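The chains shown are only part of the set, and none of them has been moved.
Per-chain residue numbering starts at 1, and chain names A and B are given in the order in which the chains are listed.
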Amino acid sequence: MQYNLKVMRMKVGFVLAASAVALLAPRQAGAQLFPFSKQDLLDYTAQNPFDRFPDGRPKVPDSMLDRAREMSSEEVWAVLPGKKFENQYADGFQVLHPGKTMVGRAFTVQFMPLRPDVDSVVQAKVRANGLPRLKNQTALDMLQPGDVLVVDLFGKKVNGTIVGDNLFYYTMKATHAGGLVVDGSIRDLDGISGMDMPAYFRHADPTPIGQVMLTGINVPVRIGEVTVMPGDLVLGDREGVYFIPPQAVKDVLDRADEIHVHDEWTRKKFDEGRYKSSEIYPSPADPALKQEYQEYLKKRLEEIQAGRKE
Amino acid sequence: MQYNLKVMRMKVGFVLAASAVALLAPRQAGAQLFPFSKQDLLDYTAQNPFDRFPDGRPKVPDSMLDRAREMSSEEVWAVLPGKKFENQYADGFQVLHPGKTMVGRAFTVQFMPLRPDVDSVVQAKVRANGLPRLKNQTALDMLQPGDVLVVDLFGKKVNGTIVGDNLFYYTMKATHAGGLVVDGSIRDLDGISGMDMPAYFRHADPTPIGQVMLTGINVPVRIGEVTVMPGDLVLGDREGVYFIPPQAVKDVLDRADEIHVHDEWTRKKFDEGRYKSSEIYPSPADPALKQEYQEYLKKRLEEIQAGRKE
């Protein structure tokens, strides 16, 4: 029932000093309102086919993150409902950089409205473990390259600001520009706008975070109508954000390859100007065209896979 | 780390059969997504000055529930912010019986959007403990007289219906008309309207509950901008619902007595028709009136307390 928080060295020159490692050393159970242990995480993500972080969080491989950067929401939709995942999409966010797809592994944080009686117990437990006060930076300090910070701040605007420009900058460095999804708000929108990390938020507000207590790090959280699990693959585009369970990632990516080829071929046909839309889309009725498409699909998928092996 | 669910016999002829008691026998840890043990509950409600239920939930005494029936939201407001409790009030509900004050002890239930991978683990754990499928009735079956059922269904309308008229009827019987607060919806509004239990809900909808999973019973839940703890005193009036931590209940009730006397005296004075509002309210400037009020207050508080002892 411990979080092993030995922080991985980051590739791009983000080396933790000894003191920082110590700060994030094994956390005792109960240091957060919802005691969700490493074993709990292992149990509830048992279908994860990939490696895990030391704390048990599923680790979708970097190569799959790279492939995911070509995807859009519709391609995830093409797979998940068929697997009975009907509640994995959240939208209604302000999108910081509409043209920039967000891809990463979910690092989840949960806040609840402040109750001094509850928070004082939380903080006492933290102190008893020799750790500093639990607050938003406690979570930020644990971020890893490739993470997307996913924060439940229950849509709070005033005082619901998970980061301002300085901590956004830190998050960008620590996650290697992974991204941020907050069901709440951010500060310093002007400063943040110049930073090259995707972010999805409900509001911007000049106030700092307040009247809330941190109740869980890497526990299941709710964002809109989605239950997000730590380690989900997070995909954000202009429309919204999909949270993809690790065990579904490969199927989603493979299906996306097919859809990309299908789009290529479809538009090529439309470019020829000889067909009505229904003759070609969603699939050609004419047997010769069907045959042509199947061959094209096969060839292109082979090329794509070959290109990936290089 | 067990819920002792030995169900209390209810006063009004609601006696549990043996099979029912068995059904609710000691639950193993992990039978819900958020493992919040009896010890957790004791820790986080350590300031509770009252008895507790066998499962650790604070039990505000019946006599205080009775006194609370005379209160309104404003009287709670007069005390809680001064104790740094600034986030204990939720509103924006539809109120079933506007003229009927709701008073009871919070029995909390949390749902999250359905994820089949997570829910299958939850249900497997439940089965491993020899218990039936975890669902909304699992919680209802544990309700006690004097409880208010407090449900986080994250505002869901369609398929976010915690009860229809049959289960509303059961809840009324089991809680002795304690009440219901759901950040979600209910079914059968027509049928429910004729039943004499207070209820606060976001919507009514003809669909049954669905696409959700039960993730916690008597865990901390969020209703609007309030963190509700199991055992909080729930007070609902025409405006909204206050969740009062047990340790603050006595101060709130005592302050309410004073406010009631102050209201009595103030209106008596206004009835005399000799004063402008600011001569009397919020407190009289005239020394003689001030004296008169202080004497009236003292006398009436004594009468009220005497009346309670009878």
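As a convention for this text, a residue touches a chain if its C-beta (ideal position, glycine included) is under 8 Å from a C-beta of that chain, and two chains touch if they have at least 3 such contacts.
Remember, predicted model here, so these are calculated numbers, not experimental data.
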(Q) Total copies in the full assembly, please; the file places 2 of them. (A) 6
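Heads up, the rule we're going with is that only the chains that are shown with their structure count from here on.
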Q) Which integer distance in Å separates the CA centroid of chain A from that of chain B? A) 36
Q | Residue ranges of chain B touching chain A (in the complex, touch as defined) | A | 30, 33-37, 40, 43-47, 83-88, 112-118, 121, 125, 154, 156, 211, 213, 215, 219-220, 222, 225-227, 229, 245, 247
